[in-house]
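Only one protein chain is missing; all other protein chains are in place.
Moving on, here comes chain A:
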Amino acid sequence: MTTTQAGPVADAPQASPPAQARRRGLGGRLLDQLERFGLVVLLIAVALFFTFLPATSAVFPTSANLRNVAANESILVVVALAALVPLVAERFDLSVGATVGLAAIVTGKLLTSGAAPTLVAILAGVLVGALVGLVNGIVIAHYNASSLVITLGMATLLQGVGSYLTGDTTLLGMPQSLLDFGNLQWLGIPRPVWLFVLLALAIAFVLGMTVFGRRLLAIGSNEAAARLVGMPVSRTVLLAFVVSGALAGVAGILVLARTGGASAGVGAGYTLPAVAAIFLGSTTIRPGRFTVAGTLVGVFFVAISVNGLTLAGAQDWVDPVFNGGAVVLAVAAAAILAKRRLGSAR
């Protein structure tokens, strides 16, 4: 059959794209709203379910538990924000988790060895993250390399570097000020939660209200068209990876603050849940787009579900199964939604 397929015949008239089947009527609008807020509704339903389930009703709805969940997830939220920025421009950053680990180890080493004051050590961790992003960005943006493969390679490389720096030891003995930040509250809300809310607002602002953010959206939508309106595609992509790396660095500091230590391999487990949350989030609020709000819903949908199940007595296997399943389902759902919305050709 190789010869009967139509090759690219240059002068074929172009059919206009099929008129969009915009769902009309009350039922259609309801369906639209359901699509937009489906995951939000589901999140609330799950929360209500565990609130009233006899096995969990004693613990789940308490403010202590919810604070704990929010504080625990603060690391994942920041990692997800890190992965989100390049993903808006259709570039994967699978090295975010490993960058978290390296930043935690670098800062941890500086702090435990007393080589630098707390603030300088923190800054160094964030800078290491940004530097990793810069390398990713240069290779991916300027040589147009596959972000998937480059950042996967980078992730492995960084884990090796982390192992080298820590040996077999766990870095312990972080300064009290850092541990306080990780575990105390301001106005009844865990301090890490304040941080992630602040960062989420900042990233939402950058994506929605700056030229840089708009360029990321445009590149994600149609890279060739972005080039042809004169947008600096390479520079924008590079910057996206630097931002991603720096955010992963911040998440690394949060790991130290929350857990009080760092060892080789720390952070690696965050990459997949972060990507899962982003894709889950892309099915909601503004379906088809990677957004900050969607990502937050994604993170907490998984977190609340796993928390509830764990309280109900589920075993350790629930967490990876839930996260892995979420990625597969969310990516499939996002692809189906995008196809329905935009037609087959993007």
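Everything below uses one rule, namely that a contact is a pair of C-beta atoms (placed from the backbone, for glycine too) under 8 Å apart; a residue touches a chain by one contact, two chains touch by 3 or more; residues count from 1.
Criterion: contacts and distances are computed from a predicted model.
When the unshown chain is looked up in UniProt, the name that turns up among "Imidazole glycerol phosphate synthase subunit HisF", "Iron-regulated membrane protein", "Electron transfer flavoprotein alpha subunit apoprotein" or "Sugar ABC transporter ATP-binding protein" is "Sugar ABC transporter ATP-binding protein". If you put the hidden chain back, the residue from A:68, A:144, A:177 or A:222 that touches it is A:222.
The omitted chain makes contact with just one of the residues A:38, A:175, A:261 or A:288: A:288. In the full complex, chain A contacts the hidden chain through residues 1-20, 22, 205, 209-211, 213-215, 217-218, 220-222, 224-232, 288-289, 338, 341-343, 345-346.
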